[in-house]
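Single-structure report; data block below.
Heads up, one of the protein chains got dropped from this complex, but the rest are sitting where they should.
Here is chain A:
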């Protein structure tokens, strides 16, 4: 049945599906995992780094991009589609700043991206964007925000979420471990993001990239060394917890 209703995106199937949009969501799952966490005073974006070819410049393979000084996003899915969306969003951020003399709110730019994505699900001859995005930042009121968009053009605010490959596993981990204590301070929120990624990233810290935004501070990308330190701390804590558990049982 699907084959008759999935050729053109403007066609609904008899049971109400837009197959091209659903297929675009499959394309998102082909991208590596990205996780976003909203802390009390910090927002964290963690991604599984894509393996880079020997002769490729690592700096040109980025999953986390700044949209403005106070907003950044991570995506999963088609690289080229992400580039187009990010460029349009960056232009919109500056255009907004010049027009109304205020930086965009995180919700505004998320809605802009979601509206753009929705347009491509309702135009003839065009296919939907094959990316999901996690958009984080602080508004002028100092409140941290995390939004997620998907190829259908919907967007929602989240406390923590994951997109891309194995997103379901990471989301389940977050549901179990996202507590008020876990995000009590900045360091704990960062550790939670790394622990969530380590659930699905096989080769450990060297394949993780992390970015944070603190209130009234610009985007900070963690260096490989800093991530390694955090991973070591997490592993120590895990060992100690296991020792305690085995002591209790004996």
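Quick note on the criterion: contacts are C-beta pairs under 8 Å (C-beta built on N, C-alpha and C of every residue); 3 or more make two chains touch, one makes a residue touch a chain; residues count from 1.
FYI, contacts and distances are computed from a predicted model.
Comparing "Ribosome biogenesis regulatory protein", "ATP synthase subunit a", "Transmembrane channel-like protein" or "Proteasome assembly chaperone 1" against the UniProt entry of the hidden chain yields the protein name "Proteasome assembly chaperone 1".
From the options A:21, A:43, A:78 or A:193, the residue with contact to the chain not on display is A:78.
When you scan A:187, A:203 or A:217 for touch with the missing chain, the hit is A:203. Interface residues of chain A with the unshown chain, by the touch rule above, are 25-27, 29-32, 50-53, 56, 61, 63, 75-80, 82, 165-166, 168-169, 200, 202-203.
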